[in-house]
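These notes are about the structure you will find just below.
In this view, the complex is presented without one of its protein chains, the others remaining in place.
Chain nomenclature is as follows: A, B, C, D and E, assigned in order of appearance, with residue numbering initiated at 1 for each chain independently.
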Amino acid sequence: MKKVVTLGEIMLRLSAPNYQKIVQTQSFDAVYGGGEANVAISLAKFGLDSSFVTKVPDNAVGTSAIQQLNRFGVKTDHVIRGGERLGIYFFEKGFSIRASKVYYDRSYSSFAMSKREEYDFDAIFAGADWFHISGITPALSEELFFLTKKALAAAKEKGITTSCDLNYRSALWSFADARKKMTDLIKDVDVCIGIEPLQLLDSNGQDIKEQLPETPDLDDYKKIMLVMQRQFGTKYIAMTKRTHLSVNRNRLQALLFDGHEIYQSSDVEVDIIDRVGTGDAFSAGMIYSLINQFEPQTAVEFALGCFALKHTIEGDANLVPISDVEKFMQRSFAIDR
Amino acid sequence: MKKVVTLGEIMLRLSAPNYQKIVQTQSFDAVYGGGEANVAISLAKFGLDSSFVTKVPDNAVGTSAIQQLNRFGVKTDHVIRGGERLGIYFFEKGFSIRASKVYYDRSYSSFAMSKREEYDFDAIFAGADWFHISGITPALSEELFFLTKKALAAAKEKGITTSCDLNYRSALWSFADARKKMTDLIKDVDVCIGIEPLQLLDSNGQDIKEQLPETPDLDDYKKIMLVMQRQFGTKYIAMTKRTHLSVNRNRLQALLFDGHEIYQSSDVEVDIIDRVGTGDAFSAGMIYSLINQFEPQTAVEFALGCFALKHTIEGDANLVPISDVEKFMQRSFAIDR
Amino acid sequence: MKKVVTLGEIMLRLSAPNYQKIVQTQSFDAVYGGGEANVAISLAKFGLDSSFVTKVPDNAVGTSAIQQLNRFGVKTDHVIRGGERLGIYFFEKGFSIRASKVYYDRSYSSFAMSKREEYDFDAIFAGADWFHISGITPALSEELFFLTKKALAAAKEKGITTSCDLNYRSALWSFADARKKMTDLIKDVDVCIGIEPLQLLDSNGQDIKEQLPETPDLDDYKKIMLVMQRQFGTKYIAMTKRTHLSVNRNRLQALLFDGHEIYQSSDVEVDIIDRVGTGDAFSAGMIYSLINQFEPQTAVEFALGCFALKHTIEGDANLVPISDVEKFMQRSFAIDR
Amino acid sequence: MKKVVTLGEIMLRLSAPNYQKIVQTQSFDAVYGGGEANVAISLAKFGLDSSFVTKVPDNAVGTSAIQQLNRFGVKTDHVIRGGERLGIYFFEKGFSIRASKVYYDRSYSSFAMSKREEYDFDAIFAGADWFHISGITPALSEELFFLTKKALAAAKEKGITTSCDLNYRSALWSFADARKKMTDLIKDVDVCIGIEPLQLLDSNGQDIKEQLPETPDLDDYKKIMLVMQRQFGTKYIAMTKRTHLSVNRNRLQALLFDGHEIYQSSDVEVDIIDRVGTGDAFSAGMIYSLINQFEPQTAVEFALGCFALKHTIEGDANLVPISDVEKFMQRSFAIDR
Amino acid sequence: MKKVVTLGEIMLRLSAPNYQKIVQTQSFDAVYGGGEANVAISLAKFGLDSSFVTKVPDNAVGTSAIQQLNRFGVKTDHVIRGGERLGIYFFEKGFSIRASKVYYDRSYSSFAMSKREEYDFDAIFAGADWFHISGITPALSEELFFLTKKALAAAKEKGITTSCDLNYRSALWSFADARKKMTDLIKDVDVCIGIEPLQLLDSNGQDIKEQLPETPDLDDYKKIMLVMQRQFGTKYIAMTKRTHLSVNRNRLQALLFDGHEIYQSSDVEVDIIDRVGTGDAFSAGMIYSLINQFEPQTAVEFALGCFALKHTIEGDANLVPISDVEKFMQRSFAIDR
Partner (left out) sequence: MKKVVTLGEIMLRLSAPNYQKIVQTQSFDAVYGGGEANVAISLAKFGLDSSFVTKVPDNAVGTSAIQQLNRFGVKTDHVIRGGERLGIYFFEKGFSIRASKVYYDRSYSSFAMSKREEYDFDAIFAGADWFHISGITPALSEELFFLTKKALAAAKEKGITTSCDLNYRSALWSFADARKKMTDLIKDVDVCIGIEPLQLLDSNGQDIKEQLPETPDLDDYKKIMLVMQRQFGTKYIAMTKRTHLSVNRNRLQALLFDGHEIYQSSDVEVDIIDRVGTGDAFSAGMIYSLINQFEPQTAVEFALGCFALKHTIEGDANLVPISDVEKFMQRSFAIDR
């Protein structure tokens, strides 16, 4: 069984239930989530040996976060306990024409204030085949940027495949800062996921994505992917495309560049139960596909399935087993008795 | 007031609430349902004298099943108490592109293990005008196949109109077995409902439904209905047509063959709250129409309304009164103050 | 800060949760609402000085109604305590093809049985810029018709702008009675909202709305608005247009006549969480626009936004802040982090 | 199987859940209850043929009340549909040192405004062995006082045993009025239940209960019971004794006078889940005991068990089967596996 | 109507429902509370003009805190909006022998990081009769100690009566630091509440409370109260006494020193629904008593009632009206219909 390690922040998510606004609610639904934790859970549900690394406070809230990871099969042997608090985000789920809102209360968290020397990558990476991280972790602090850099370097040195989801959080850092630091980090990344908005600079210091026309076609995407391949040695580049028909109805598609060709999935319209973590579900689907050496077209369809199905799962993480993805890939909509 | 008797299994349905997967939930919504019980409830809500016959354990779970029937107006004077357990099914409601799942835990139930001699059809059928059963009951055991046979024969002998919903559960028996036994049973059925998948053999031992082209038109349907009429003496044949636009959006239509002509309802697209029991709601609508001698076109529109409205009702049974069906038949969508 | 006063009935609304029918539920969600109260809450959420006047019983139920108004920022200094009961309405929320139902239990309420002399309009209107009322209040009793008349007259005398939502409740009075009395009241109304169904007579005693063709265009609407302007001195006339695609999906649009021209908003399709109070949200949006002297086209778009967004808010009142309306006006559907 | 008929009002009870005050809650738990309805349900759970007579509105709320009766086995064939509304009471459950509160909103109910000629006692009493009513019904209106009188007279005439719970509601009538009218009614009552506060006058026009000393002993009770026997021909008199250790802990005991001797039950301390309807549970226990000709000491212990157990059942009605009462009578507190 | 101002922190409290441990729950009940906010709400429910001053973030969570204050009648005109976050505390309610736990996550809150110059005491104290604060606020930061000092000085200068609850939070500061700073602040306090643990030094620099014997009697208390009177000019000193019979059953009593005599209330045993905020309820009861010039013995009984009743109210704040306190003072435990 292949072993995947992910590293990042896990937060307590507090959601107003039943599409209430926060100003209406007298209770919050509680789940624990974060980009890399979500990937870890999805991969564990797919049957991989999945391990998540972070730092959480040594109290009942921190324990609850670890418990949720364990519940869904993720190993947490290298989670550090300590610090002041678990980051929180409040989630007001939108509907129809009313957009969803996230209020972050993640400053000063145990993870955000952790130090790179707390992480022992020899132990963390023992036996690992794959390491995944996202663009959120280096955005949390200068220290965590260096932690990310150190983790990617350690992984590369040990011959572990690395992947990074380039998701950008404007609340955490400026676009310019993101672009500069992600360009630095990307060199140690084998598989690059989620390039829109792309925070990378080419060798001329130009934003690579600005080379895309307004409505890019496959060739346009391939062109900038070749730039990334050439400049950073990126082996695979995968991305999703989303059209907002409404807040709770989106059209989805996925692309995969395998270093040679660009593959495009079928598209699908989904009604949405929970939009959060869908990109992470896509990452997990892509990692699973590549670690199992699926054909590129199968890989992109499988990852689209993960991406799409997560929209129907409450909470941050994609809890579907492989069989659900396969059923989706057959577009099977009848009751499965 | 016309009296209808139905006979079959009633199960405890345990559903993960709020579209959760079963692996997420910490509670289950509980209702009690089963094909023939659902028909009985719907007919009671329409004001008929409706009676349901089954066997349930003599404990609080069995009592709860009976109570639900009573709550919605069904008479349960002939329900037998005893045996080991009430059958259960776990229901994971799907959404959008994620299919619903049913996990059956119905083996060894009081009903499945009951004996035909426990049922006194003279008492059960006293004063009855109509008897309804489904293709699920004969699938539960060899004994219950003979119970079904005995019940239909007794009804016919007493001049009671009989109807049967041909629904097929692959978890319970093979298609070949189903086809053979249903072909045997159908001879005592006046009104045949739900012929897809059709489990009947013609006089040449050929599957009747295989005579349908891939995309049958009305004439094609009429042709096989005439075969059924000729071979089994079936008086009315009714069926629904469903197109899955998505898991929670279907297009619906209904057909009725009255022995002479085939009538087609208007079609309607529905958003779905609960897909289970919609066929039973259709059966009830058709029984109500025929028992009240509606014109065929009215009957098929009324039954379509029952069928469609059930998709908006949580639980197994169609709890709408006649007035709701009438409002639907006028396509009245504004608030009814 | 502009001060708005509204006067009317506030009721306890008891809704069966989760789209259950009332015959299914074992609990009711409880909110307090009513046309003018809903307008007051929405305006308070927009930051205006908003005051609501009514009479509620001097018990915990009456206190709860007041508390909800206070919670969302509405002043209740002039609410009278006393009488027998708070009006109630039971709400069965429909879905897809099943219409919503309202069962009123509002007779004998403290407000419905209150006397005009209980209301001190000198105190109530102190410092007020705007007074809003609806066609429901005068329908509750002959006495309350005179109260409405007195209130409008007092407001006019004090130079306060007056608005009236012409909504018609067939459960409360006959169309003929409504038409006669509303025609009497309208003379003191500056801003007339919601003219369909129009309960007004022209100077020839003809129903003004009957002058509209079956599918009126903008010019047709303008024509009857000019009649109203001429006959009653109405300064602004605003209305909404709704098409029922299904019970929980409607297409919406709005019109505003500013005494010179008629302005039409863009249209929008909404999926619906709660249909009740959407007209009140529109009234509030229009009052806010006019009190802030928005350009007519901006006003009609802003009010459409209020109208549309309310469809996504559970409960009677529109709890969105200005920023939500602005986000809608940009058709921004992505998560707002 | 013995048949019991009860007649009275059934109301919608709306309770703030989880010991919240009404001013805190955003939902209400809903059950349907009333003195005589509660007796009917308890007797149906004990296996008697139990029938309840009332009038409820012809809407979903009235239907829900009937459904609850049917769910627990009560026959409702003689319930009249019509009128304006179902009576409501709001219930704020107290705890420890905070008393429970009931806010009645029962005026103008279908039952309270019903006419005696709507009730056909020949049909209602067909096959009945016992008729039960309470002191609440005659308090609702002058008309209903006459209805009670008529019902008791009809029952007596048909040789049906009659019982009456003398409970007194100060919100409905004055003590003097109650005393006068109950003294009139009591003459047709065989079994008198719940004599504290006693609303009866002796032949000298003196309040019978005033003849009790402040802390009466058994002989004191016997003395006034003999007065009642002599004056009104009462055959059995049963009553409960309650000491409030706190709002949710009471000490309970019961007495039964069988026309000769007075029997006293053991006493028991109970922690309380729901205090409402405990007297009705006692009435049902006593009716069941007497209809089955239990020995007086067994009867008073059985009825105490019903009385005590109801304190542990949420809702108005005592849902325990006979086996629960028997287990209590053995003071069996261990888990029953 | 007397006007009371309180100043302090309001936090979001997240409680695991139904006595679950935090590691069990999938949702949190949400209320907003804090010592001085709780006092303000209780006083508003008693009918006083009650105003609360704090700083909360300008987002939906901050708005929700304000809304809760408004809902229960507290004025929030002087609440400052801004800063990073609302303080949070997680609450795990204990039961029987399992103690309740509080996990604070209150660092870096908008209030804790606010500056004294943000508060305009001329505006805040306009028309005020009473100012209340607690020992928590000066513990939050050096800056807030000075804010407290400034507020008390301003109040004294304006002739406003001041009260302070000396509650001590060991999580926020050391006992030595608390003692030193509270001794400094107490000089401007007229009414001192909750002296155990007492954080005050006498003129010799000795801890005043150490002068109490292990099991102090009334005279012992009076002795140290006289020390406080002499040294700090304290006019009234009130305190509660609590014995833990178990986690959810306590025995309660109260004392009041009026500058001359010490008054002791009756004692009462309570079963507990929510232990949090009971001291604040006591403070509110005492402030209400003194502002209304109750006799000392009445005052201490009234305040005991507030203290005791709060144990039966879910949430931080005491939501009982005066009538509930009066009912308690009569030890009335029967249902109040």
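The rule is short, and it goes like this: contacts are C-beta pairs under 8 Å (C-beta built on N, C-alpha and C of every residue); 3 or more make two chains touch, one makes a residue touch a chain.
Values in this document were obtained by computation on a predicted structure and should not be read as measured data.
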- Going by the whole complex, the chain not shown touches A, B, D, E
- Query: Which chain E residues would touch the chain omitted from the figure, given the whole complex?
  - Reply: 18-21, 23-24, 94-102, 104, 169-171, 244, 246-248, 275-276
- Message: Could you pull out which residues of chain A are in touch with the chain that's been left out?
- Response: 67-68, 70-73
- Item | Contacts of chain D with the absent chain, listed as residue ranges | 72, 268-273, 308-309, 311-315, 319-320, 324, 327-328, 331-337
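One rule holds for everything that comes next: only the chains that are shown with their structure count from here on.
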- Query: What's the overlap between the neighbours of chain A and those of chain E?
  - Reply: C
- Task: Return the chains common to the contact lists of chain C and chain E.
- Result: A, D
- Note on the structure: Distance between the CA centroids of chain D and chain E (whole Å) is 45
- Item | Numbers and ranges of chain E residues touching at least 2 other chains | 26, 67, 72
- Hey, which chains are touching each other here? A-B, A-C, A-E, B-C, B-D, C-D, C-E, D-E
